[in-house]
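Excluded from the complex is one protein chain; the other protein chains are retained at their positions.
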Amino acid sequence: MLTGIQFDSLSEFFAMGGYAFNVWSVYALFAIFLVANLALPLRRRKLILRGQKRRLTVRGADAERAGKHGDKAGWEVSLAAEGAGEEQ
Amino acid sequence: MAGRWQWFHRLGSPKWFYEKTTRWLPWLIGVMALLLAVGIVWALLFLPPDYQQGHTSRILVVHVAVAGASLSFFPLMAVAGTVTLVWRIKLADMVAKNAAPLGAWFTFLTLATGSIWGSVSWGTWWEWTDSRLVSMLFQFFLLLGVISLRTAIESAETAARACALLSIVGCINVVIIKYSVAWWNTLHQPPSPISMEVGSPNGPEFWVATAIMIVGVYLFLAVSLILATRNEILERENKAQWVRELALRSR
Partner (left out) sequence: MIRASVGAAFRATLKRDLLISVKRRNDILNPFMFFIIVVTLFPIGISPESAMLRQLAAGVVWISVLLASMLAMDSLYRSDYEDGSLEQLLLSSQPLYLLVFAKNIAHWLVSGLPVILVSPLLAYMLSLPADGYLTLVASLLLGTPVVGMLGSIAVALTVGLGSRGLILAVITVPMSVPVLIFGTLAVQNSLAGGSPLGYLALLGAMLAAAVSLAPVATAAALRITLN
């Protein structure tokens, strides 16, 4: 079934029997498609989490500066304040 | 009643989905990467050139796998839409919302690879007599319709239910379009039967490589859909305690 590598030299491999443009453009599109559809969601996830963290810590820092909550860290305050009444 | 359906609603819980996929994703990505690597190397290096099509048969391995996966989007969206309409499970809509653009990308890649292959096989980049590509084009339009309906409706709840209904109607229509376009064009090349015989045009050296690629591409579909759905969960559930804790633990 596996009949061995079909090309004798690297240049033959790149030439693809005269169909270099067709074969390589399909594989290039495929590669871009695979990488883009994995990299973009991962990058977006990072941005979402970063934005969320910034919002929470800034609010937490505000609460801390107000000095009402003694030894609790800022984000704990913000979590406790905003998590109240949540079902989960 | 409540007990019997508990598993179903737990399955629909975004938190449950997020935690489960956190555990599954490394495995899925690993198997996907392995299969895609084997499929691509096999198709590029080891696949014997076709006696008629020469090295362009290497294109078909990718094209067939991507085309097969693109056909699964409307059924997927229709099932997710039914779950959204009947049980109002949020997770189903999160999947459906991200499936539409991903499906449009898959369909576009199918059209692009098909016409690049066709430029050698038919001598032209677009051939109306190939009914499969023509019905793919109409599937592409319908997916764009679902996407633009989603962006046009402001209320997320209404958009979810409207897109769910359109996906169900669209799924029925894609089938009707497929058969009527094939009827319209009886000249089209029927799917070639696969063969067990080594050395025949559709022999095992072709279809085994294609089968590996098909499974790899389906896993890729699952992985990228899961990744997008997880982002959707993080955005929509941003008031939930567990999402906040996750965000604070992140770098």
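A and B are the chain letters, set down in written order, and residue numbers restart from 1 in every chain.
Everything that follows uses one rule, which is that contacts are C-beta pairs under 8 Å (C-beta built on N, C-alpha and C of every residue); 3 or more make two chains touch, one makes a residue touch a chain.
Everything numeric here is computed off the predicted structure, so don't read it as measured data.
Asker: Which visible chains touch the chain that is not shown?
Answerer: Taking every chain of the complex into account, the missing one touches B.
Asker: Which of these, B:I29, B:V79, B:V120 or B:L144, touches the one chain of the complex that we don't see?
Answerer: B:L144
Asker: If the hidden chain were put back, which of B:L45, B:V79, B:V120 or B:I153 would touch it?
Answerer: B:I153
Asker: Can you tell me which of B:V120, B:A162 or B:L246 touches the chain that was removed from the display?
Answerer: Here the residue in touch with the unshown chain is B:A162.
Asker: Considering the whole complex rather than only what is displayed, give the residues of subunit B touching the chain that is not shown.
Answerer: Within subunit B, the residues that touch the unshown chain are 85, 138-139, 141-142, 144-145, 148-149, 152-153, 158, 161-162, 165-166, 168-170, 173, 176-177, 180-181, 183-184.
Criterion: only the chains that are shown with their structure count from here on.
Asker: Approximately how many whole Å separate the CA-defined centres of subunit A and subunit B?
Answerer: Here the centre of subunit B sits 20 Å away from the centre of subunit A.
Asker: Per the contact definition, I'd like the list of subunit A residues that touch subunit B in the complex.
Answerer: Residues 1-7, 13, 16-19, 22-23, 25-27, 29-30, 33-34, 37-38, 41-42, 44-46, 48-50, 52-53, 56-57, 75, 79, 82-83, 86, 88 of subunit A touch subunit B in their complex.
Asker: In their complex, what parts of subunit B are in touch with subunit A?
Answerer: Touch list, subunit B to subunit A: 15, 36, 40, 42, 44-49, 54-56, 58-59, 62-63, 66, 102, 105, 109, 112-113, 116-117, 119-120, 198, 204-205, 208, 220, 223-224, 227-228, 230-231, 234-235, 238-248, 250.
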